[in-house]
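Removed from the display is one protein chain of the complex; every other protein chain stays in position.
On to chain A.
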Amino acid sequence: MFSLLCTGVCNLLIANLLLVEFLHMGTHDLHPHVVDHRQELKHILLFGFCYEDVVYSLPLFSHSSILYPVLVHTQQLPYRKGLTNSARKIDMAIENEQPAVGLSKVAVSETHGEDSPYFAGWKAYDENPYDESSNQSGVIQMGLAENQVSFDLLEKYLEEHSEASSWGIGAPGFRENALFQDYHGLKSFRQAMANFMEQIRGGRAKFDPDRIVLTAGATAANELLTFILADPGDALLVPTPYYPGLDRDLRWRTGVKIVPIHCDSSNNFQVTPEALEAAYECAESMNLKVRGVLITNPSNPLGATIQRSVLEEILDFVTRKNIHLVSDEIYSGSTFSSSEFISIAEILEAHDYKNSERVHIVYSLSKDLGLPGFRVGTIYSYNDKVVTTARRMSSFTLISSQTQHLLACMLSNKEFTENYIKTNRESLRKRYEMIIKGLKNAGIECLKGNAGLFCWMNLSPLLEESTREGELALWKVILNEVRLNISPGSSCHCSEPGWFRVCFANMSEQTLEVALERIHKLMEQRKSKET
């Protein structure tokens, strides 16, 4: 009861603050008399109460001993959307200029994050892309986590199996397919996905095709889960450093907030129970309701898997707090050795699926199969309610039946998938070793990785000042002078400056050699400057 009272008072204070803001916003829905005398209003008395997550407040404006009660529904006030000041200005500008018709806060917000260095680097690349023969001085794209090392296998498969890209010899297959718009997805495809996911985990976890919800890419899967697990204003805890796109995917349309779980290099950026607890407390102190933890395993941008003991601790934590756990495992098949990756599904199986209803896995074919253009993602949830809801919501993000059919054929071919997974792992390991060796020769250390399409490079000795600004200054040099687009750690919310994510699977070996040479040169220059 005490806590209830406390939150009540907090809400009231927030509402009071909002009210002052509200008055300055020039809202046309206020009583005209109130608007006219806005500046003179002295006494503001507020009655408020909270019901079903919505703060209702009743401010009374007093002006020349007349009271103007106004019912304010705070859900419509800006704090709900977490608007920045600049965004609010834009919104006001739109409200005030008569002819221009207004847009929503989603449309004018900056949460898409495309102005961050992570995306700014892409623009530099787009303007001047490196090409082995035609543009040797261009920018090399090392900021894009794309897997092109196994295209030959995919191409060979499609060449040999024309039944996948056509609809077989009989026509009726097509008829069903073109009309197929059931949000459950093709049964054969869900079965194939479940098998593929099992195969990647070395058969150590089982997946039920009826729990697979298909979405157009993992981006949509993450957003959809956030819609289901949290309400606007609630929070998800995410260990840093994390994939910059999460700021957009989890927050933009859902109105949910991210509270970072700070990890650092002292223990190789692994999540600790203390860090989890600290993040939880931090969220509570901001009066945010924590609805879950989201991990990426293997981690993007670290390129390393999460240890079993850490997973146990995280699962224990979410159970204790009675919150959800989302495990984004889109790089699970890009682990260099099958035994090094432990899925949350295996942990659940070991616990006999106790507490599994709070666990949700996100998977996609964009990274492991190198098919981001096919836009295939999936949610695997152990919670029936989440499965049902996600399936209905997937109407907004369905996969074309033609693509489902093609992939169902491809993934049902055991011979192909086995060979693919094995060869892909080997090729990635080879690439990884190549880049680590090259960087080491240049005198650069990386975090020890075992998965993914990137490595986590430590350039902190090169920083002129050990701050975010110092890191971005170095990043600009690397982008504009060395002409490599890599992602600065600060865009991943890394708490230590000087770390960079470097992708190595979206180019040919020759291009990688060129990139390593360029880094080598940079290091030589720096050394000669120092001496």
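Everything that follows uses one rule, which is that contacts are C-beta pairs under 8 Å (C-beta built on N, C-alpha and C of every residue); 3 or more make two chains touch, one makes a residue touch a chain; residues count from 1.
Everything below uses one rule, namely that contacts and distances are computed from a predicted model.
One subunit of the complex is not drawn; among "Probable aminotransferase ACS12", "Electron transfer flavoprotein subunit beta", "Small ribosomal subunit protein mS31" or "Mitochondrial ribonuclease P catalytic subunit", its UniProt record names it "Probable aminotransferase ACS12". Checked against the hidden chain, the listed residues A:124, A:205, A:261 or A:371 yield one contact partner: A:371. Within the whole complex, the absent chain has one touching residue among A:187, A:308 or A:385, and that is A:385. Among A:140, A:246, A:323 or A:439, only A:323 touches the chain left out of the display.
Against the chain not displayed here, chain A makes contact via residues 1, 4-5, 8-9, 12, 16, 29-31, 33, 43-53, 56, 58, 60, 62, 65-73, 75-76, 80-81, 98-108, 112, 114, 144, 146, 148, 151, 154-155, 158-159, 162, 165-167, 171, 174-175, 177-182, 208, 216-217, 219-220, 223, 227-232, 234, 249, 252-253, 291, 319, 322-324, 352-358, 370-376, 382-386, 388-389, 392-393, 395-403, 406.
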